[in-house]
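In what follows, a structure is listed as structure tokens, so that the remarks can point back to it.
Let's look at chain A:
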Amino acid sequence: MSEPVLIGSGMTGGYGAADILHDCTIAVEKGRISVIVGPNGAGKSTAMKAVFGMLPLRQGAVRLDGHDITGLSPQDRVAQGMAFVPQTRNIFPSMTVEENLEMGAFLRRDDIAGTMEEVYHLFPILAEKRHQPTGELSGGQRQQVAVGRALMTRPRILMLDEPTAGVSPIVMDELFDRIIEVARTGISILMVEQNARQALEIADTGYVLVQGRNAYTGSGAELLADPEVRRSFLGG
Partner candidate 1 sequence: MEPLNALVAFSNFVVIPATAYGAQLALGALGVTLIYGILRFSNFAHGDTMAFGAMGTILATWALQAAGVSLGPLPTALLALPVGIAACAVLLLLTDKLVYKFYRARKVSPVLLVIVSMGVMFVYNGLVRFVIGVDDQNFDDGARYLIGAIQFRQMTGLDEGLAIRTSQAITVVTAVVTVAILFWFLNHTRTGKSMRAFSDNEDLALLSGISPDRVVRVTWLIVAALATIAGVLYGLDKSFKPFTYFQLLLPVFAAAIVGGLGSPIGAIAGGFVIAFSEVTLTYAFKKVANYLLPESLEIDGLAQLLATDYKFAVSFAILVIVLLFRPTGLFRGKSA
Partner candidate 2 sequence: MNPSLRTPLLFLAVAALIVLVGVLQSWNVALGILNMGLVSAIMALGVNMQWGYAGLFNVGVMGFVALGGLAAVIVSMPPVDAAWAAGGARVMAAMAVGAATIAGAIFLWKRLGRRSGRGLIVAAVLAIGFVVYRWLLGPAVDAIESVDPAATGYLGGLGLPIVLAWPIGGVLAAGAAWIVGKTALGLRSDYLAIATLGIAEIIIAVLKNEDWLSRGVKNVIGLPRPVPYEVDLQNSEAFVTRMSDWGFDPVTASTITVKLAYAGLFVLVLIVLLWLAQAALASPWGRMMRAIRDNETAAEAMGKDVTRRHLQVFILGSALCGLAGAMMTTLDGQLVPTTYQPLRFTFLIWVMVIVGGSGNNFGAVLGGILIWFLWVEVEPLGRWVMDNVTANLDDGILKQRLIDSAAHMRLLTMGVLMLVVLRFAPRGLIPER
């Protein structure tokens, strides 16, 4: 198997004295969807933040296209083609949809109109509301803005921290469909999800974390079929 686009391997570290992650490995391949699931407090979001450079690592490395980026700041990683959608506070509420997208493309000096059209194509509702402040939108629409903003940098890797938190099941299905669409354009997706079953259904690779360690790893279908995983994490 060729080297994945992005891999955080053997990551160990935490915010203070105690480590949260222990020898944890997360990878995503080009155009594929990787999903991190696990019980509350398993370190799912922490693992993603570690990959994005928001957590100091004591051991392990993060490689992007084979290059070691462990020492880069999150901002530098954005410039290298990674995009991150935080779980909360992931939009500029007083700014319009269009301005949010523009801010997403802040680092770009070329014409962003094409990318913006692509985002509007992906999320047609945003095109309708392009001149409305995002603070006035519904929860699902805000998540679309957040994903759209991240896509504006034309990233190779899109990282989503619980994108469906707090949205209705219908909106969630819709959002997952869009994420699959994004992956089809060749963008790799790394996603942390609370709704493990639905997430694994669309996952090419799934990582089940328990207490900061890799507990189970496999394709989404494998994990869904694994009786152990089903019993422990998917509620039977």
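Simple rule for what comes next: contacts are C-beta pairs under 8 Å (C-beta built on N, C-alpha and C of every residue); 3 or more make two chains touch, one makes a residue touch a chain; residues count from 1.
On the choice of candidates, all candidates are chains of the complex that A comes from, given by their letters.
These numbers come from a predicted model, not from an experiment.
Touch between chain A and the candidates 1 or 2 in this complex is found for 1 only.
Here chain A touches candidate 1 in the complex through residues 74-75, 78-79, 84, 86, 89-95, 99, 102-104, 106-107, 149, 153, going by the rule given at the top.
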